[in-house]
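Of the protein chains in this complex, one is absent; all others appear in place.
Chain naming follows the written order as A, B and C, and within any one chain the residues start at number 1.
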Amino acid sequence: MTALALRLRRSRHLPVVAAAACTLGLLLVGSLYSRNFLSADYLLLQLQIASFLGLVATGAMLVILLGGIDLSVPWLVTVGGVMSAAAAGWWGPAGEWLAIPFGILCGCLFGIVNGIGVAYLRVPSMIFTLGINAVAQGLIVVQTGGFAPQDRATPAMHLLATGRSLLGIPNPLLVWIVVGACTLFLLHRTTLGRAIYGVGNSERAAYLSGVDTRRVTLLCFAIAGACSAAAGVLLTGYSTKAYQAMGDAYQLPAIAAVVLGGTHILGGRGSYVGTVVGVILITLLQSILSVMQIPEMGRQVIYGAVIIAMLLMYGRGRRHSQ
Amino acid sequence: MDPVLELVDVSKRYGGVRALDRAQFACAPGRIHALLGENGAGKSTLIKIMAGVVQPDEGRIVLEGTDRRFVHPQHAVAAGIACIFQELSLMPHLSVADNICITNPPTRLGLIDRRAQRRVAEAALARAGAQDIHPLAPVDSLSLSRRQMVEIAKALSRQPKILILDEATSALTAADVQRVYGLLKRLRDEGLAIVYISHRMNEIAELADECSVFRNGRHVATFAAGSQSDAQTVEMMIGRDIAHAFPPKPPPRAAAETAPPALDVRGLSWGGRLHDIRLAVRPGEIVGLGGLDGQGQREFFLALFGVLRGVAGEVRQGGDPVSAGSPRQAKRRGIGIALVPEDRKTDGLMLPMSVRDNLSFAALDRLSRAGVVIASVEAEATAAMVRRLSIKAPELGDPVATLSGGNQQKVVIAKWLMNAPRIVLLSDPTRGIDVGTKQEIYVLLRRLAEEGAAVLLYSTDYAELIGCCDRVAVFFDGRILRWLAGAELTEHALVASALNLTAETLH
Amino acid sequence: AGPAVVSGPGENPACFKPWDASTKYFQWPAKKGPYRIALANGFVGNTWRIQMIKMAKAYAATPEMKSQIKEFKIVSTGTDVAAQIAAMDNFINSGYDAIVTIAVNPTAFAPVIKRANAAGIVVVPFDNVLDSTEVMMVNEDQTAMGAQSGEWLVKNIPSKSGRLLEVRGVPGNSVDRDRHLGFRKVVEAPGNKFEVVEVVGNWDDGTAQKAVADAVAVHKNFDGMYTQGGSTGSVRALIDAKHKMIPVAGEAENGFRKLCVERAKDGLLCTSLGQSPGLVAISMKAAVAALQGKVMPQLISVPIPTATHPDFKAGENYFPDLSDNFFTTNDFPPCGVTLKATDIMSKDEKNN
Partner (left out) sequence: MREDWRFRLREQRACWTAAALFVLIFALYIGKHQTGWTVPVLTTAANKGVLLAIVAMAQTLPVLTSGIDLSVGMVFVLANCLASHLVVGTPLQAAAGVLVVLATGALCGWINGAIIVYGRLQPIITTLATGAVYFGLALGLRPVPGGDVHAGLADALTGALPGGVPAMLVVLLAVVLGVWVPFRRSAVGRSALAIGSAEAAAYMSGVNIGRTRLVTYTLAGLLASIGGLLLTFVTYSGEASAAIGGVYTLNSIAAVVIGGTSLAGGAGSAIGSVFGALVLRTIGDLLFVFDLEPLWQPLFQGVILLAAVSLGALRLLKVDNRLDLFK
């Protein structure tokens, strides 16, 4: 038993296994409250809802792997939603289909600015993305307040966010699966993926190995911006409209999910599978605490305590000079 | 005389490496005790144990007759042991005075008394013979040799009973070296026990009262200075004849002389740090860079590798001017430069990443199509490289941090060989590497050259330069001061030109 | 200084309706117009606030107000209560005649009101108001809003039993508390046998939609729903879950009302009552009246604009062509505030 625990502790899969075990544990606790927590309906719904967070966390993970952090999530999600809906309004029927790529593109542009600030101006990501978040908010307030763009989701967006086109699997889950598969491929099979891990472990060493580390950073932030915006598009489809501050609920859960999935907050280490498990864990935790009507106070305390407890379980960090 | 500090049967392993193996050591007050041994013999580990930085796996530390355990450097400091580490332990953002008094500042009402601290620092600097250093200067504004003096002053300010210096003179200017000699002799006469590590035999001869030789983590012998000849001492350190450590050099070939140089540097300058460097290397040649540490050798490599901004001068390859604005350009097929940086832990490797990922990292462009790594090609290429350099790694998927230092260094070299470079720059590639591995690396360098690469080797180890290189350019203050080749290439000539003996009076 | 407490009745009681019989009346010394009026807003990043700001600007530009206002300045300070207090102080220091405000945290405003009174400045908090009888305020009765929603639900669930879903607002906010208490008082009154399930929706469509979806997935069946805000999202979640259509008491978002009309044939029964961004206009009007020396009730009760099935009328109390996020009720005829919805959130911007 202890031997097994020790082996696990040494292997890189401990976070994934632990988070998965914790997820199962949560479901069991939930099922004491209501059988329905184990129903397929409920679980599929959770996966559908987790997809939104999953997309955001995908971008967040890329940035964290680099050793950065992206605090512009809330308003980039809103940018994605508002701009896609607006595009549908501007371009009429053609906008129907252009809307989705346009929204994502807008997020991507903001992501590129993030990347320029972090990679080329070398402003700490924590602070530059904070500034971009404020700018994005400002632009959206001006845009909705000044020009009253359309904010209704197109049918295509609605279908993408709530439909079930394949074997009863929610469409957003399909989207997440596709994005997740691409990310897995990106991280583990491409030169860019290697470069991301390299930069996260030691930007110096990666640079001296002939990697254009600034371009890698720029790309990751661009992808992160696009992921946030894509989540915004899906959310718009889900609630059939885009609205201000729709991304507020995603910033901290995304970071928490990535870290609970075993990605090192200082970068360079982590697997996407871990992030997937982390996202599901966080979504379930939020949902179960909500449905069990735990008062907000208790929810916050439990939420924080779970994060600390799990990280402590993954093993304490190494000491410095040894 | 009774020893003040005694280490009995101490052992220490780092992963697979036995840094110390039941080693013995004792030092007495009023004596300078030299620790001798090859790179990686375990000298630094031994003194780190004395200083409480590293905990021994087994063995006892006896201080003034009582068994002690130093679980934290503070305890050793409190016990009167002051240590100057090989990797300096200064805080670059803090001022000289802050550094000197970091653990035991003079206080008034619980707060640091800055005036008193300044006096302490001034006194310590004066004692170390470095009055020219301003106590309020931030350490990161000082040159390496000045920093080393600060480090010495810092150790002195702790009023130690035992003073340990680990290659404390490696980066000093000649004038400072003399000052430190005088200081150490004075301290010895005041009754301190001094442990002195150096690779320079002349320093040992001048200073030491006693010598202890270590080899591969074992204590080999302790004897009074002067009782053994240099040759005997070296024999003890290396365990065999030095001549066999290096592969034979090929005779100078007439044809090679006329071949166009693989690298032709003309008038390269950078800021105030590199001045008008001219140098040509032909394929098949190993050219050494000598001189004291920090005379611009590293910057020269960085300039060639495209890391520095604002480099003036011309670099030609096969007659065509080339310019690399970044390592990415420098490693391109057309240019084909590889740089093996001296600090493998921060610059050469991504420690938590697997051996395989590290090996293929610099050559991914060759192992991928359209940005997608072809796993089979990668596996084959890395396996071939592991065989070629006989890298000992239990599992290629393990983090490279779990390998021993020598094997890590091999990984750094291998990762660049994957790229089939035409010009290889190596910066102190054998630092902290055991004897056997070193020899393998020398053979490898020679083979690389024979295969047509041009090799530039910077080393702080004179024997290495003499044994390995066809020619050596001695750097001094950002210039090439002298070229040494053939019979001129002796330790004496290297040392003399490294210290720029004719210019010594200027300092 | 501050206003003198006088006896009623006050100015234009149809518009400035006193809260209840015990409401005091205030009178400030009359000042000569035109006046300098400020709006100290907190957060801006949601549709309600944007609509409120545009409403304020539009109302200030009406002929009626234009003649009375020399300068109208709007500052939004974000969510930090200290910054908003400083904004109020700044307006006081700069000698504005009246300050209209939505407090980030109303209990925090006592000291600033004191300073305003000392300077003879009329402060009119609205929407998120204070538990104070020392300052003139404009609001809808939040407890009554909860109670009214509860009553309507009880009335529309003949069995007076079953499971109700309550979607609450931002935790820690007094509006959330008042509406919640009002609602619970009614549905938990003797004679009713409801089981109430409570989730937190943060007055946000996305959050509410998720919370309702979760609740439906676990509890399967509800007989009625009260949602404090994010009503569109709450109903969406019912529709997405293919839950049977039930009576829903919600806020006054346009999207909610649109859904109510659309799904009425499936049995969705709605009442929609909400906080109107138009409160700002009434507050501005009240501020001007006070400055003119009129007698004003201390607590002005604005009627809760309510629309209940089957009285939803396109172009009147909901707007099929406008955004879902639009808040439907903006005009208050008794007050002469008759800004048309399309004037405020129209696509071709004229008043920006």
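As a working rule, a residue touches a chain if its C-beta (ideal position, glycine included) is under 8 Å from a C-beta of that chain, and two chains touch if they have at least 3 such contacts.
As the structure is a prediction and not an experimental result, all values here were calculated from the model.
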item	value
Shown chains that the omitted chain touches within the full complex	A, B, C
Which residue of C:G8, C:P171 or C:G293 touches the chain not shown here	C:P171
Candidates C:T47, C:T77 or C:N139 - the one touching the absent chain	C:T77
Among C:P13, C:P29 or C:G95, the residue in touch with the chain that has been omitted	C:G95
Sites on chain C contacted by the missing partner chain, in the whole complex	39, 41, 43-45, 50, 53-54, 57, 73-83, 85-87, 89-90, 92-95, 104-108, 110-111, 131, 171-174, 176-177, 352
Sites on chain A contacted by the missing partner chain, in the whole complex	69, 71, 117, 121-124, 126-128, 130-139, 141-142, 145-146, 203-204, 207-208, 252, 255-256, 259, 264-266, 296-305, 307-308, 311-312, 316-321
Touch residues of chain B, complete complex, unshown partner	51, 53, 72-74, 76-77, 83, 85, 88-95, 98-99, 102-103, 105, 107, 110-112, 114, 134, 136-138, 154, 270-271, 299, 302, 307-310, 326, 347
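In this section, only the chains that are shown with their structure count from here on.
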item	value
Centroid spacing, where centroids are CA-atom means, of chain B and chain C in whole angstrom	73
Chain A and chain C: spacing of chain centres that average the CA atoms, whole Å	34
Distance between the centres, which are taken as Cα means, of chain B and chain A, whole angstrom	45
Chain A residues counted as touching two or more neighbouring chains	none
Complex contact set, residues of chain B against chain A	53-54, 305, 307, 326-328, 330-331, 339, 341, 346-353, 357, 360-362, 364-365, 368, 371-373, 375, 415
Of all residues in chain A, those that touch chain C in their complex	34, 36-37, 39, 41-42, 45-46, 49, 137, 140-141, 144-148, 150-152, 162, 235, 238-241, 243-246, 248-249, 287, 290-291, 293, 296
Interfacial residue positions of chain A with respect to chain B in the complex	189-192, 194-195, 197-198, 201-202, 204-212, 268-269, 321-322
